[in-house]
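Removed: one protein chain of the complex. Kept in place: all other protein chains.
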Amino acid sequence: MSDELKEYCGLFGIYGHPDAAQLSYLGLFSLQHRGEESAGIVVTDGQILSKHIGMGLVEDVFKPSDLERMKGYAAIGHTRYSTTGSSMLRNAQPLQVDYSRGSIAVAHNGNLINAHLLRDELEAHGSIFQTTIDSEVILHLLANPRYARFEEALVDTITRIKGAFSIVFLREDELIGVRDPNGFRPLCLGLLDGAYVLASETCALDMLKAEFVREIEPGEIVIIGKKGIRSLHPFPPTNPSHCIFEHVYFARPDSVIFGDSVHLVRQKLGRQLAREHPVDADLVIPVPDSGNSAALGYSLESGIPFEFGFMRNHYVGRTFIQPTQQSREFQARVKFNPVSAALKGKRVIVVDDSIVRGTTCKTRLKSIRDAGAKEIHMRVSCPPIMYPCFYGIDFPTKKELISCTHTLEEIRQFLEVDTLGFISLEGMLSAVNGKKANYCTACYSGKYPLPFGPEANKYILERKFSGEAHPVSAETPKKP
Amino acid sequence: MSDELKEYCGLFGIYGHPDAAQLSYLGLFSLQHRGEESAGIVVTDGQILSKHIGMGLVEDVFKPSDLERMKGYAAIGHTRYSTTGSSMLRNAQPLQVDYSRGSIAVAHNGNLINAHLLRDELEAHGSIFQTTIDSEVILHLLANPRYARFEEALVDTITRIKGAFSIVFLREDELIGVRDPNGFRPLCLGLLDGAYVLASETCALDMLKAEFVREIEPGEIVIIGKKGIRSLHPFPPTNPSHCIFEHVYFARPDSVIFGDSVHLVRQKLGRQLAREHPVDADLVIPVPDSGNSAALGYSLESGIPFEFGFMRNHYVGRTFIQPTQQSREFQARVKFNPVSAALKGKRVIVVDDSIVRGTTCKTRLKSIRDAGAKEIHMRVSCPPIMYPCFYGIDFPTKKELISCTHTLEEIRQFLEVDTLGFISLEGMLSAVNGKKANYCTACYSGKYPLPFGPEANKYILERKFSGEAHPVSAETPKKP
Amino acid sequence: MSDELKEYCGLFGIYGHPDAAQLSYLGLFSLQHRGEESAGIVVTDGQILSKHIGMGLVEDVFKPSDLERMKGYAAIGHTRYSTTGSSMLRNAQPLQVDYSRGSIAVAHNGNLINAHLLRDELEAHGSIFQTTIDSEVILHLLANPRYARFEEALVDTITRIKGAFSIVFLREDELIGVRDPNGFRPLCLGLLDGAYVLASETCALDMLKAEFVREIEPGEIVIIGKKGIRSLHPFPPTNPSHCIFEHVYFARPDSVIFGDSVHLVRQKLGRQLAREHPVDADLVIPVPDSGNSAALGYSLESGIPFEFGFMRNHYVGRTFIQPTQQSREFQARVKFNPVSAALKGKRVIVVDDSIVRGTTCKTRLKSIRDAGAKEIHMRVSCPPIMYPCFYGIDFPTKKELISCTHTLEEIRQFLEVDTLGFISLEGMLSAVNGKKANYCTACYSGKYPLPFGPEANKYILERKFSGEAHPVSAETPKKP
Partner (left out) sequence: MSDELKEYCGLFGIYGHPDAAQLSYLGLFSLQHRGEESAGIVVTDGQILSKHIGMGLVEDVFKPSDLERMKGYAAIGHTRYSTTGSSMLRNAQPLQVDYSRGSIAVAHNGNLINAHLLRDELEAHGSIFQTTIDSEVILHLLANPRYARFEEALVDTITRIKGAFSIVFLREDELIGVRDPNGFRPLCLGLLDGAYVLASETCALDMLKAEFVREIEPGEIVIIGKKGIRSLHPFPPTNPSHCIFEHVYFARPDSVIFGDSVHLVRQKLGRQLAREHPVDADLVIPVPDSGNSAALGYSLESGIPFEFGFMRNHYVGRTFIQPTQQSREFQARVKFNPVSAALKGKRVIVVDDSIVRGTTCKTRLKSIRDAGAKEIHMRVSCPPIMYPCFYGIDFPTKKELISCTHTLEEIRQFLEVDTLGFISLEGMLSAVNGKKANYCTACYSGKYPLPFGPEANKYILERKFSGEAHPVSAETPKKP
């Protein structure tokens, strides 16, 4: 039920193609699931950077005339739901500035854990901030005049920021891709007719029929320009900490990330779930679409037939008028209607990717029971979520996470299901091919791979653990 | 691949509920798949009819303030893609007029085969027409002054029109539902907290949690007012001719129409297809979402595992900028991306509901082959479409229907698949519970259940068989 | 202060020019002051009529692509604030229908006094009405099947309707202009490069650089087609009753109507006013722009200098946010700010075209006093308005007309001015060149040139004299 989470960010970059802006539009379109709040593209013709950004979906932000105006051979693009900063146009990315070396644009996916410390330090040295996003901190660092060469400034900047970050930069004649040493967030490299492509997920390469070359390595900087591509590795070797939740929910099933097919990982999660929590039943049904792959895996492993138990209404958009005087159940049915004919009198296993607050889940399960299901067995393809994420996912606070506040049996009772099973942490990690230690599981285990110092800690504790994850005001509070 | 067809019309009506307009909005929303072109609601407070219509999706046509303004206890609503008339606001329904008995509004699903004859006759008697839709013909007939009572006028009107029609009328204090004697198009009756509901499909009742009472019978008129509901049966008994294509494609899988669950009928179509056209393969994949149920049926019958072979991008909307300089393949990938990891090296059975022109199908199949599928076996859950429909479906002309112009083997070669199988007419009809003779199969068999006289025939032949199904101009041509 | 009145309608027509739609747009644009509520154009290419209408200003209703689509050599256009019917798109004109003779479109300026009688009669014979405008009544009459030839139907229709009407019709290959026998509303004929032009005012001819040929005569029908122009005169000779208020307020000062320059008539009104109500003062200032010409006339006649006492803010548009918490004075200043430097310590004569309710006038005069004027002498270039208009002007009811409810001295006190003078009826009529008897002065004198029968009278009395000029509901009430 992770559609309760707001997605966070998608990145795209291309160098060496005459249709750079149009291809960025298509690339962003296939990364739309990573950020529905704003979208933007910056293009360069070798001399001048031109930007177009807006609030809303990629499709709504760009008109044909916008793309036609954006002439150039290299571009970066961004779709956003940011976990820092607020929902305003001024925080939309890419961010583009002029500085002593000319112009530069940046787009960022992830979350810097030392952003506030750096910001305070920069302000003390005279910097002014027009946005509340991490990208502006990065550009201020990059503009520091003490470096003779751009590359020095870049390396120093990248090594001063801490946390989860995949980044694309665009200069007048260079495209740069960066991934943090832990490799929290994905970033891949592709080739299209000789042009280099960077994208958060391989589904963006598929869209363009670009060839998938490889992932950008954790801690790697790739610099793409007239002379081709070269890499910097400014960090000491570190164990990766890929975000396992990308496989569980965020990434598109047709993408390959961290070396694994997302769809196949999810199918394996479903199979493992069937092994860990078997039950005698008539049907396995997914909560579409996030539970599709795991439900299929559960069905294949258990031999219990897969069935489409929910009809999903694709027409629900942003302006749908919620029936205010009606019950919550009512609202659930707007998006998903149970297929009564298939469910009546049946013992049903319902598979979803995760349970966050539990309320939406409860409502959907009730609609299945109302449709005549005799038994309901809830199966969840990730372990209980119990800890906040500081690396870029906007989980609710502890108070709101049902797994923090309820025991397993209490959750089962709350959801009013016959049985309830979450996959185990070990079981989840068995679904990926790579080393288990290479994944961040902090939201399940509380083991944060990247330590944050006492000051950051204080900020984080205040903001995240206190139950005030979302400050009401979108503006920065006054300083003393 | 019937998403190449424009859907045609959804009807809704309610009597006796204080939130009549809001419930109509929700009802129309769940009938959105039956017409994406325009939407409208007329509500009555017992004295005055108020209308709101617009071009576009239900969600776009109505703002909260529109619904708030529409006070009343009874309403009718309509979503439209009309097979007659053109795509303009003036043709949006419901149509509302003043006449000698007060005000009346009407919404219509289907196609009158004698509309032009009636229109010519009415014009000869002095009628003026502001739209090109059948509904205006119906209202002119209804306003004929020779009848003393409204019911006389209603019965006479309904018996003068010929063809496929499900109709809802709204008067100051009456809701009326009508279904043609052949029962071509569905129309069902529900109850919600004592209020009567009429809807094209039961999924609209589910949305409101209204109880499904029964279908309106072919040839039945139901009149719902202060004193409850009563029925008229003005027609002699006729054999029904339900549109089998409602089950194949139009209706939502979670609906029950003509006495059968759409999802279960489609699953049976898939099972029958597996029996008629078995093949050795590794996977069964649907073209989402229209092929989902049949593909599942094929998998269950054949024992070959079901798989999600396509990832569907739900963000493609009306304003998406098509990449003009790119190939047709490219455009296909925008909506459906094959999941390469699942398909590579596999022998794949692809199931879809129908093949109309064949071009979209070909492109999608190519993307599966490009994703690495070793063999492709195309299976279609309806027989080849070879004849135009005069009862409300906007099929292309014979020239454009691939099954009219190509042999089975030629189609297979065109699609570049290893094998190709359509379900048989008999096989298709075996999937429904009712009498086979109660279904119209004209588009497959050429057997038109309702004869149309020589004049209508001439018009139809000119318009439909000549290959000019869609006159370029949206306006009525000049009369001699 | 007649800007309190909603303007009513502007007509345009053209035959024989390849840019018919674009020229109609420009023509309507220069007739915008006659109707700001909706605008529309119908064009013909000789075969097909195409329509585009919308709510709002001409400039807002038409996009370049709309005009480009409207190919044809003849067209009619309309700007509207109707005095009958309500403010809805379905009531926007031109109205276009199909009938036994093909297609026809109509646009109408004026008010039929027997519209309701005709409507009831037509409904009794089976007609249905989709709008509440007089034009639909006209088209129903025109479609009567008893006439062999169109011209017969036209003449019969025109002679059956009573009241004030200037009308343009468009058929597949004919443009028709009609003016009622009294000639209440203006309609003129022009020539542009061999194409005939019809327009409510000559300013529309000026805009196109068309040559002014003559006014359409009262009671004349002109039929313009391939063979040129010809006239019908179906009415017996009648004395004209031109609306004097067109000169006072409605028409644009750069137009020539009823044989007189509007600007020069207004200047003469100002001169006459100076003769009738002289006063010793320092300055004459107009209420811009409706009082400009008369104020200039007053200044010229009296020798007292003309001055710009108000600065008019041209930016006030439809979406300006009124300062709700502020006083009424405040709102007045948004549009007109007094030029204090010119007014301070001065004895000021303020000239306006008319006083309707008196409230806006009072507020504006107060702002002049606040700006430092020592004395204020109000002069009005038409007599007190005391009777409703049934020929097309939407005056308030008697209750709201300050001249109906107050004596001259009471009005002076209400306005808080030192002296107040209205021009006399005789004086007003002395400003036009034609015979005084040829003008309708009903709103001042109560002498209605066109008798309306007892039934109409009843309706009118109920609606107009009862103080319910504007029924709250926009919809037609239920019939018994």
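The letters A, B and C name the chains in turn, as written, and every chain counts its residues from 1.
The rule is short, and it goes like this: a contact is a pair of C-beta atoms (placed from the backbone, for glycine too) under 8 Å apart; a residue touches a chain by one contact, two chains touch by 3 or more.
Since this is a predicted model, take the numbers as computed values, not measurements.
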Query = Where does the absent chain touch, in terms of which shown chains it meets?
reply = A, C
Task = Quick one: say which of A:Thr79, A:Ser103 or A:Asn182 touches the chain that got left out.
result = A:Ser103
Note = Among listed residues C:Ala124, C:Met311, C:Leu408 or C:Ala437, the absent chain is touched only by C:Met311
Remark   = Out of C:Ser261, C:Ser381, C:Ser403 or C:Asn438, only one touches the absent chain, namely C:Ser261
Request  = Can you work out which residue in C:Cys9, C:Leu57, C:Leu118 or C:Ile138 touches the chain that's missing from view?
outcome  = C:Leu57
Key: Those residues of chain A which, in the complete complex, touch the missing chain   = 47-50, 89, 95-103, 123-130, 132, 139-140, 143-145, 172, 473, 475-479
Task = Quickly run down the residues of chain C that touch the omitted chain.
result = 19, 22, 25-26, 29-30, 32-33, 57-60, 62-64, 67, 203, 206-207, 209, 252-254, 256, 261, 263-264, 289, 292-293, 296, 299-300, 305-308, 311-317, 319-321, 323, 325, 329-330, 333-334, 337-342
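The rule we apply is simple: only the chains that are shown with their structure count from here on.
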Query = Degrees of rotation, nearest 5, to put the Cα trace of chain A on chain C?
reply = 180
Ask   = In whole angstrom, how far does the Cα centroid of chain A sit from the Cα centroid of chain C?
value = 61
Task = Name the residues of chain A that each touch 2 or more other chains.
result = none
